[in-house]
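Removed: one protein chain of the complex. Kept in place: all other protein chains.
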Amino acid sequence: MARPGQPGSEIQDVAHLAHVELLSPRPEATVRFFTELLGLFVTARSGQSVYLRAWGDHYHHSVKVTESPRAGLGHVAWRAWSDEALERRVSDLEETEFGQGWIDGDLGHGRAYRFTDPAGHRMELFFEVEKARAPAGEAPRLKNRPMRVPVNGPGISRIDHVNLFTQDVPANREFLQARLGFRHREGIVHDDLEIGAWLSVTPLVHDIAYTFDRQSEVRGRLHHVAYWADTFDGLARSADLMREHDIFIEAGPGKHAITNALFLYCYEPGGNRVELFTGGYLIFDPDWQPVIWTKEERELRMWWGGRLPESFHTYGTPQVDA
Amino acid sequence: MARPGQPGSEIQDVAHLAHVELLSPRPEATVRFFTELLGLFVTARSGQSVYLRAWGDHYHHSVKVTESPRAGLGHVAWRAWSDEALERRVSDLEETEFGQGWIDGDLGHGRAYRFTDPAGHRMELFFEVEKARAPAGEAPRLKNRPMRVPVNGPGISRIDHVNLFTQDVPANREFLQARLGFRHREGIVHDDLEIGAWLSVTPLVHDIAYTFDRQSEVRGRLHHVAYWADTFDGLARSADLMREHDIFIEAGPGKHAITNALFLYCYEPGGNRVELFTGGYLIFDPDWQPVIWTKEERELRMWWGGRLPESFHTYGTPQVDA
Amino acid sequence: MARPGQPGSEIQDVAHLAHVELLSPRPEATVRFFTELLGLFVTARSGQSVYLRAWGDHYHHSVKVTESPRAGLGHVAWRAWSDEALERRVSDLEETEFGQGWIDGDLGHGRAYRFTDPAGHRMELFFEVEKARAPAGEAPRLKNRPMRVPVNGPGISRIDHVNLFTQDVPANREFLQARLGFRHREGIVHDDLEIGAWLSVTPLVHDIAYTFDRQSEVRGRLHHVAYWADTFDGLARSADLMREHDIFIEAGPGKHAITNALFLYCYEPGGNRVELFTGGYLIFDPDWQPVIWTKEERELRMWWGGRLPESFHTYGTPQVDA
Partner (left out) sequence: MARPGQPGSEIQDVAHLAHVELLSPRPEATVRFFTELLGLFVTARSGQSVYLRAWGDHYHHSVKVTESPRAGLGHVAWRAWSDEALERRVSDLEETEFGQGWIDGDLGHGRAYRFTDPAGHRMELFFEVEKARAPAGEAPRLKNRPMRVPVNGPGISRIDHVNLFTQDVPANREFLQARLGFRHREGIVHDDLEIGAWLSVTPLVHDIAYTFDRQSEVRGRLHHVAYWADTFDGLARSADLMREHDIFIEAGPGKHAITNALFLYCYEPGGNRVELFTGGYLIFDPDWQPVIWTKEERELRMWWGGRLPESFHTYGTPQVDA
């Protein structure tokens, strides 16, 4: 990313992850999972889509659930820092083969530029956004909160990151670095094959990760979307609720070496993997060097909480035959 | 702060809070407080100073304890984004009456530019820094950790922020905004008097706060320095340890409305107020508007955990007669 | 309590606290507090009463909310170890001036013997009880759980204890010891005045406490009823929910020296003080000696979490003029 005029400054055109669209063959069950078990709120319904946010999300929605024959990723939406920053990123994207053009917007945000990453995941970039507003009669008492803490759920406060499958991790990582200004935070290289990359524009240890799809050459598969849990107790409470309500827990609660974060992975009723995530660390160091993990360190990577099942490396949405 | 060349981008010259120097009339007791109760490590001793860091701090030290007849703030050190960013901020600071000139550096960092804020708190800005390295035989097993998690202490992982007393909040706030690129996150205005300002260069809800000194016109007083606790249970465990070891707890554990953070305030044996801090929220929104609290909302501000004692508004270091 | 035939054994005729009846001038608001904020379930409604239990309570109900012009205690119900144990305790109670006679029972339990303590608090003792049964379609997946963990609330699992006001602590303590086999666990004696007594028949540090009523000679006043919170995070989450929903928090979260327990005190909408309680310790030692705290240790008693307000020593239900 060209950084004219301000040598040595942090220059950030992409502000952060704004929302994710999930495709679900069972949209009402998916919505109930997010609202009843996790405590998200429905903010709008339109056509085949339902828009939701967690109590601490600051925009109109952080997840859009759209009915579809198969589970998967609709799109990932990033917010630009300003309209000028948006224009600047778009002219960069238009130089690539991945730009697709403008749309007028959607519920909750203004015009957006559509593109894909090299692996074919649909993405959007926009600036104009509708800030979260509590419904009449449900205003939070605290004006720095977009919403009341809900009485239900385990304390899930905001969207955190998205993790995408690809068979070419470096191409996607480099695209986000070169065109959108992402920084490389951690990675996995087995022998000469880069099989994981954690990237962020914010001090979060990742806003997005790419991991190697062992199963399929199908493009555009989703590994998971992650929401932030305020406490580790929230992960334990979530696991309890998921078991009582027949939500499949794939792994956790546990702790990753990479990101140092506490996790719980489940499949929402539509089939998409959802992570609840907390802990981890923030990166404020301007000359942070990516931490690269090798094959020999494989055992360490699951810091504690048992071994990740094989499905963790192969299951994605849309599902494909083995 | 002028932002030439990149209209609408986030342009950040100051990266984050690097460390704080505390003056202590009982330096060994202060060091024992940080090491035995909070689990920090001594990284160096030199002259009348001891350098320490928490297990998750990424540089040589995050606090420097210097023997002094009276408790108080030595200085606050910020890291610049690069050497060019450092130069740029320095030339801005030199236009003011507050620039003081370069020093060669200190243990753990290179040349630094000294200045004060309008209230007279000593500050430094540097770029070259020594990254944290675990002592021989104590390397962490995880290479994205600067240090092993210690067996003692309640899980305090890194420096978080500093809070300074002043009788002119807006002058200091505006200075940090204009000269160092800080953003105004939250504030308190009672009638027409601005009595609190929370500012950050990072998405943390504050890297620094200014609060109104009801007690004294003495310049340069410290309200507190804050370390991050990984969990709320860590605050409870800290409170237990403090009570057993005769550390004075002034307030908490509790929750502030402003910052939405969980807190515990104590006085370390040298007399400086230290906060343990967790929770809160992160600000990723590029057009965040400062949240300003009024006198009428005063009751709300102590969200829960009892009322803050009067000393919270008057006690600072150095102490002054009432 | 005479213990024929088995010298040196633990002989227990009263098994534990079964439920408490609360009087409320705003019964529907009281019920919403218990169900929406704390996650209790309504198990029955009859006449002017609503019966509720927490997910981990093993009997039909643990609290009965009865409409009444004034807040206060309806009665405290203890379960006997067996029908023979019930008869034995009743014949002991009938020797006192406090026995009142049998009732046929109530929803959820069989015949019960009514009596008061010397301070006039109504109590009942019964053996036959209806075990908790989940409603159709809401059976827990785990058969050692009486109920599913609810999706709402902060993880409140069972009734814990009751605390009663009196101006004669020793008379009430001795009555429970002599007639019902309670053990004296902790106490407060200021100079020669016993102002607090914590008693239990179980290893819980208390099933019941008596505290000195500084305010009023009115007999039979309730200090509080307490529910067990599974975690300290649950207390923090409860405090958040209470503040958002205008439930008055009187004190906490904090930690008492006596019982070593973490607490949060609020007034439910009907006016009765309710405690959420966790931590503490269990007493398995058969020759436990009561731990008696003196006036000089007063400062210690609030171990951490701020000072208890004056109302803690004077407010009870029914309320009386100062």
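Every chain is named by a letter (A, B and C) in the order it is written, and numbering of its residues begins at 1.
By definition in this document, a contact is a pair of C-beta atoms (placed from the backbone, for glycine too) under 8 Å apart; a residue touches a chain by one contact, two chains touch by 3 or more.
As the structure is a computational prediction, the values presented were derived from the model and not from experiment.
Only one residue in the set B:27, B:153 or B:252 touches the chain that does not appear here, and it is B:153. The hidden chain makes contact, of the residues B:70, B:141, B:214 or B:307, with B:141. In the complete complex, the hidden chain is touched by one of C:66, C:231, C:272 or C:317, namely C:231. Across A:36, A:168 or A:240, the single residue that touches the chain missing here is A:240. Residue-wise, the contact with the chain that is not shown comes from C:13, picked out of C:13, C:117, C:194 or C:244. Interface with the hidden chain, as seen from chain C, comprises residues 3-13, 15-16, 56, 58-59, 79-85, 88, 141-145, 157, 186, 202-204, 230-232, 257-260, 279, 281-282, 284-286, 291, 293, 297, 300, 303. In the full complex, chain B touches the omitted chain through residues 36-37, 140-141, 148-149, 151-153, 155, 231, 233-234, 237, 240-241, 243-245. In the full complex, the hidden chain is touched by chain A at residues 232-233, 236, 239-240, 242-243, 249, 251-255, 262, 303-307.
Please note the rule applied: only the chains that are shown with their structure count from here on.
Distance from chain B peaks, on a Cα-centroid basis, for C.
Taking shared numbers over all numbers used, the chain A to chain C interface scores over half, which places it in the same class.
No other pair of chains has as many C-beta pairs in contact as A-B. Look at where the CA atoms of chain B average out and do the same for chain C: the two points lie 44 Å apart.
In this assembly, the C-alpha centroid of chain A lies 31 Å from the C-alpha centroid of chain B. Residue positions of chain B touching 2 or more other chains, listed in rising order: 232, 303.
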